[in-house]
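Note sheet for the following structure.
Only a single protein chain was left out; the remaining protein chains are all shown in position.
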Amino acid sequence: MTAEPKSPYLDVKSYRRKRLIDMARLLPIFGGVLVIFPLPFLFVNGVLTTDATPMALYLFGVWIVLILAAMIFARLLRDPATDD
Amino acid sequence: MLSFNILVLVATLYVTFLFIVAFAADRRAKAGRLGWLRSPLVYTLSLSIYTTAWTFYGAVGSAVRNGLEFFAIYLGPTLVFVGWWWVLRKLVRIGRTHRITSIADLLSSRYGKSAFLAVIVTLLAVVGSTPYIALQLQSVALSFATLATGEASGLGASDVNGTAFWLAAGLAVFTILFGTRNLDANERHHGVVTAIAVEAIVKLFALLAVGIFVVWGVAEGPSDILERVSKANINLSSTSGSRWVTLLFLSGAAIICLPRMFQVTVVENSDESHLSTASWAFPLYLFLMSLFVLPIAVVGLAELPKGANPDLFVLTLPIAHNQEGLAMLVFLGGFSSATSMVIVAAIALATMVSNHIVMPFWLYLRRSRQAVSGDVRSILLLSRRISIAAILALGYGYFRFTGGTGALASIGLIAFTGVAQILPALIGGLFWRGATRKGAIAGLCAGFFLWVYTLFLPSFGGAWLMSADVLVYGPFHIEMLRPRALFGVLDMDPLVHALIWSMGVNTLLFLVVSMVTFPTPLERLQGVQFVNVFQHSSGQGQRSSMSVATDDLLVVAQRILGSERALALFRDAALKQGKEGGLPDPTRDFVEQLERQMAGTVGAATAHAMIGQITDGATLSVEDLIAVADETAQIMEHTVQLEAKSQELAQTAQKLQHANEKLTELSIQKDGFLSQISHELRTPMTSIRAFAEILREGGSLTEDQARKYSSIILEESIRLTRLLDEILDLSVLENGQVVLKRDHGKLSELVDRAIAATSSYDNERPLKIIRDLPSEDIDLVTDLDRLSQVFINLVSNTRKYCDVAVPELEIAVRRLGDLVKMDFRDNGSGIAEKHREIVFEKFSRLSDASSAGSAGLGLAISREIMRNLGGKIEFVPGDGRTLFRVIFPIELAENSGKPMV
Partner (left out) sequence: MAKHVLLIEDEPNIIEAISFILRQDGWKVSTHSDGTKAVAEIARVAPDLVILDVMLPGRSGFEILQDLRSRAETEKLPVLMLTAKGQTRDRQAAQDLGASHYMTKPFSNQEMLDVVRGLIA
């Protein structure tokens, strides 16, 4: 779904923007993987640890990274959205 | 311990403050001064209704009981918001362009405006939300009791019930007041949203305050807390990987599907760009809300007596440390969490109930009567208000019914699972054009049923509807149908079990049924509009204030009615509304009047569609489109007919004008002709008369003179006669009345004759004639006399007018099939360009100088002759010399006398 059928040649700016949107779209997938990935080690192998601290810190870390990334993307993509 | 009365007073003051905030915001909004009311900050804060009392108090309890599970409840929404480019952006755009009023409306709209689907979603939402509302009432009541007496059970049951009752009543009043003040087409409630934003700040502030107090007041800073967390032996084992993923999924689904979340995220959204801010600000809010959950949990576990309700640690910790102010703040935070959720949920549910259940039912009952339009608005408001009261009553009833016990504790996730059933139909509807109404209904019904069967009813532990017996052994002792081990799926977390079965069957049915059924045209239309919403709409042009709508109405009205009439109409309406100047409010009456006015111009369906586009932004239904198309077709037909007629008229007019011009021209020609005839006749007559008189007088005339004058009279008489002959000849030729002969003869002989006939002029200036005799050897069958008349005319013209000392005439003959082409070219100075057009006109002697014996009719007669002979004569412009070209058929057609060209 390209919103600009007018020209097959995109200018650099809108090309950048489209790739940025692609990256913004990847963000939740990236976050999802990071949030789910460590589970087998911590939860299924309950033996591994009863110490919640590393896991909590890890989750907070992922969380804040996601927030910052979302903030950066929101800034970079601030001007009225061109459609996907 | 705070006295009961002080608590009531503080709570009342806080509520009053919220009323004032909401009221002020509403007034501001109504005055059109939206300003910060529409800021991304307010939008983000309003989203915080996600964190209800369940998370405000319950997150700590969850951390104590289930370790890190509470993270999942916040991380799911975080992922959804961080990934707003996927779903939320599209939802908000669709919500704006289609003026969606609720999640039920969204699904109904997407699947061809299906009323049944809306009813299912509404029922699902009510069933899922009622326990949740009960939970909020309970948490406030419990915190109230705790604060008043130091423990949750400190108050008598009647007092707890009373608290819950008055809370429910107060919330009903607030919600009715600010949730149904106006029937804005766009369903936005600035007062409510602002109050919620304030509450969001209060609850975040309260929780952060407790957290800071716990970390730095009770414990000895962050490192101490981390150590405590490590040592606290927090139960991590209860959270399996599948449960973790389930929780992430559920919370992610809930942030999209919960009716109240849909209300604030989509319906109350006034600007798409706010979503961009919320994409990081809302996760940040959640982050801050959860930052101190673990510290409070571990400190509470360590400090508070065993058996203390961990769900109330947030409140009991400050109380235990005699921090009454902080406790009060926490109470207000919890109160805020509960009330904001209930208010928005009540608005969202009331909208759905009244729009999709009450109103259709009412209209159905009223179907026989006419003139519905007038009182629909008041009925709608009334039904909203009753719905709000009913929903809160339902919540309160539920609270009383379940006895306000631990049965409510798990209701949060149960409700999440319930509303998650909407997700397949929602996501499918957003991204898959093939999704059909039947698929959505099948999936939703199945998911709804399975949710009720495997999770909702079992949550009562056999106390309601589903007996404990059924729970353990299955209905009719069919083990395969045990609610918590459906089809023999054993040893699975009940939540995961319920989610897998309900969502699995739901999604499967949705997909399969969608693929095997066929959508109605309206479904397909809506499907395309939803899936391709970004191609059909723009992000700009928020229309939230009324004056904007009126502006647009004016623009359209001006276009349809004309500027003056539209302005007059608007001015009258404004005066009628008691406004001195400016635009009128787009009241129903006014819009209807306008629509009627416009219908007179463009037809009812078009007017309705146009007005509809502006006033409620409703996209056209297929019926609308068909009606518009019909009208347009009619109009087009009319237009085509009119165009044809006017074209006909124009053509007729043109023809008339043409004819008129021709007549005028003819008249001028006739005048000219008569004038010329007059001149040509009078000139010889003048001489004749003058000399006749002279001769009659006799007198001193010599004989020579007398003879000379007599011969002049004779000469002029002959001239007169010839002129009359020529005129008659021309007249006959022109009228096509000439009778042509068909003689046989050779072309060369004709030319000989013509040269001989004109040789009398040779006396003055001999004319040299250049001929190519072999080429003239052509046998002709035509009127030879007429043809030679033309040749004579051409040769004599050359003799008369060729203005060089030694005139030459070249006669070139060529045969072109059945035609003969003859060029008569002399070596004179030719004919000036301006005269070429008129050489063939009657009396067009170009110069009177050597006109002797000619009336200027020669070429005109020649042209007529050639026409009658089926040929033509033309002047060929060339190298400046005079070239006349004669073309004629070798054999004259049998029925001759008719012009060929």
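The first chain written gets the first letter, and so on, giving A and B; residue counts start at 1 in each chain.
Note that in this section a residue touches a chain if its C-beta (ideal position, glycine included) is under 8 Å from a C-beta of that chain, and two chains touch if they have at least 3 such contacts.
This is a predicted model, so every value here is computed, not measured.
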Listed by label, the shown chains touching the absent chain are B
Can you tell me which of B:579, B:679 or B:707 touches the chain that was removed from the display?
B:679
Touching the hidden chain in the complete assembly: which of B:691, B:791 or B:840 does that?
B:691
Among B:712, B:757, B:781 or B:890, which one touches the chain that has been omitted from the display?
B:712
Which chain B residues would touch the chain omitted from the figure, given the whole complex?
675, 678-691, 693-694, 697, 699-700, 712, 715-716, 847-849
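What we mean here is this: only the chains that are shown with their structure count from here on.
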Please report how many Å separate the Cα centroid of chain A from that of chain B, as a whole number.
34
State the interface residues of chain B toward chain A in the complex, per the touch definition above.
67-68, 71, 74-75, 78-83, 85-86, 89, 226, 229-230, 232-234, 236-237, 239-241, 244-245, 248, 272-273, 276-277, 279-280, 283-284, 287, 291, 294, 532, 534-535, 539-540
If we count contacts the way the header does, which residues on chain A are in touch with chain B in the complex?
1, 3, 21, 24-25, 27-29, 31-32, 35-36, 39-40, 42-44, 46, 49-53, 55-56, 59-60, 63-64, 66-71, 73-74, 77-78, 80-81, 83-84
